[in-house]
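Worksheet: one structure, shown below.
Note that this complex is displayed minus one protein chain, with the remaining chains in position.
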Amino acid sequence: MTVVNAVLQGVFLGAFYAVLACGLSIMFGVMRIINLAHGDLAVLGAYITLVIVDRLGVSPFIAFLIALPVMIALGYVLHLTVLERSLKSGILTPLLATFGLSIVIQNLLLITFSPDVHSLGRSAGTLTTASWQVTSGLSVSALGILVLVVAVLVFGALQVFLSRTRLGWTMRATAEDADAAELVGIDSRGTYAWATALAVAIAALGGLFLGIRSVFDPVSGPTQLIFAFEAVVIGGMGSLRGTLVGGIALGVAQTLGAQVNPEFAVISGHLLFLVVLIARFGGGRMVLRVAR
Amino acid sequence: MLFTAGTGLLAVLLASVPLIFDPDVVQKLTTLLILVLLAAMWNALAGYGGLLSVGQQAFIGIGAYGTVFFADLGVTPYLAMLLATVVAGAISLPISLFALRLRSAQFAIGMWVIAEVISILVRLDQNLGAGTGISLIQLNQYAPNFRQAYTFWLALAFAIVFMAALFFLLRSPLGTSLQAIRDDEDAARSLGVRVAARKRLLFVLAGFGCGAAGVLIVANTLFIEPGSVFSVQWSAYMIFMVLVGGLGTFEGPILGAILLFAILQTTVSQGGPWYLVGLGATAALFALLLPRGLWGTIEERLGLRLLPVGYRVVEEKSAEPT
Partner (left out) sequence: MSLLHVEALDCRYGLLQAVRGVSFEVAQGETLALIGANGAGKTTLLRSLAGAHRPHGGRVVFDGADITTLPAHSRVERGIALVPEGRRLFPGLTVEENLKVATGRRRGRWNVKSVLEVFPLLRPRLQLLAANLSGGEQQAVAIGRALMSNPRLLMLDEVSLGLAPVVVDSVYRSLAGIIAEGATVVLVEQDLTRALKVADRVVCMLEGRVVLEGDAKSLDRDTVVKAYFGLRRTA
């Protein structure tokens, strides 16, 4: 029974990782960039939500909705200022530029807020603690269900967006051949910027869940980045559906590892990641795929 | 000729540092040498091999903890240091077998995860001080002056050995093929260049070098803990030094190390996070705007080349055909 419960908790945890990883997957699928500042952007989103909660006294969910347009705009501007340039210079440049950005964000957060940990859990109310005991060994938390449902909705909505809307086709076309896209009238620059905006917005959602599930501080970013990246790789780079699966797989690996020894949780995830990498000899296909 | 004499003179001058200065100053200069070594090694990977690793702290940690491990077994400290360096380099070989199959981002973060894994494994070991850290108490058998001097000389020796190794590597036929790999890997492969073997060589060299740096860190500061010695901060420093100094140039990393050293010495007491903001922003700006770094740009503008490494194509002006 405990193993089953561990798997269940792993699914809930994994859904959180999947949301965290979603934005990273989008940016990689559309632009072939791995944004090393992704985790920090999620944490930034959490902090902005926190500020709104403190100032306006609303629940974190409302605060997030208010923060959302800010994050979207931030992502758009971020692309036009930093990322766009790095796209043209070669493979190393985006990694280096986003690494520098990551350090800047972490330390600006450190300066603005203190190094103390914060949490959005308290202001989320009973949601954080509510749970049901399904059987003697199985417990289901309200938060876990919520994150899982949101994860499925987000990934599902993205799938629909990419396969049925103009902007979705535009993004896929630009991802496959930006030059040819320009020739058919697509503004590749704007398309990339919207993709980044979308990625950053979803990263902020990940930050919201991070803040509610546990605590965060200015330097929590890199840890989230590693989990997000592991989820993307385990699921297969460039596949959105894969990222959802990968996130859940990562979560389950961690909770199963914790069953053996609580200190083994994170390293179990790392080991799964490394095993998948070895088995794949370098990652999956590099094109944004929409399942047919 | 001039170049060899000049280097020799420089080495002799540097070697006399512990004889002239206080142990405090010597310790600081040892730190500078550690930074130079790290910068040179990261440049070897990224600048000459096109391998961007955010996980070299794995080898730094192996070198540091390896030293403590051997010293605890009863090996005399400075011999333990050499052993630890060898172990770090040796471990890099099996890691390379799978790490080098990975491309850019996967390699970068893959190395980071490997560093995290090793860090966690160390943290779980009570004998190595677990999460709280451990000291290299065996070095207390030496008087501080001598200890600092020996450590400095070891640092100098390491720096010279690894940079010389890199230097001769680049001047060899291997070096030209490395340039080719960096410029266009597929074209190089089709010409018969054994890309994988050459990258492995650089990777193992960097493994040894970063391991040596880790050894020096524990010798210089005496106390280590997983959180600091396996920290991704080291990668941040390496990236800054090489990017600002000049990626792919030989002299650039040295310049970058000196710069970082100066910044750390002056601002670390004040500033705190602000200087890190500056570091990160500077690295990003250099990546975007000055990809050749300071030295690379100087080289380009003035046509300077201090150390005779690499070739330069000079464009000939020819008359337009009528």
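By written order: A and B. Residues from 1 in each chain.
Keep in mind that, in the parts below, a residue touches a chain if its C-beta (ideal position, glycine included) is under 8 Å from a C-beta of that chain, and two chains touch if they have at least 3 such contacts.
Quick caveat, the model's predicted, so the values are computed rather than measured.
Taking the full assembly into account, the omitted chain touches A. Residue A:186 is the one among A:186, A:215, A:245 or A:278 that touches the chain not shown. When the missing chain is restored to the complex, the residue among A:54, A:177 or A:263 that touches it is A:177. Those residues of chain A that touch the chain absent from the view are 166, 169-170, 172-173, 176-177, 179-188, 287-290.
FYI, only the chains that are shown with their structure count from here on.
As a whole-number value, the distance joining the C-alpha centres of chain A and chain B reads 32 Å.
Across the complex, chain A meets chain B through its residues 28, 34, 36, 82, 85-86, 89-93, 95-104, 106-108, 110-111, 222, 225-226, 229-230, 233, 237, 263, 266-267, 270-271, 273-274, 277-278, 281-283. On chain B, the positions that touch chain A within their shared complex are 46, 50, 52, 54, 98, 101-106, 108-110, 112-114, 116-117, 120-121, 124, 232, 236, 239, 243, 247, 272-274, 276-277, 279-285, 287-289, 291.
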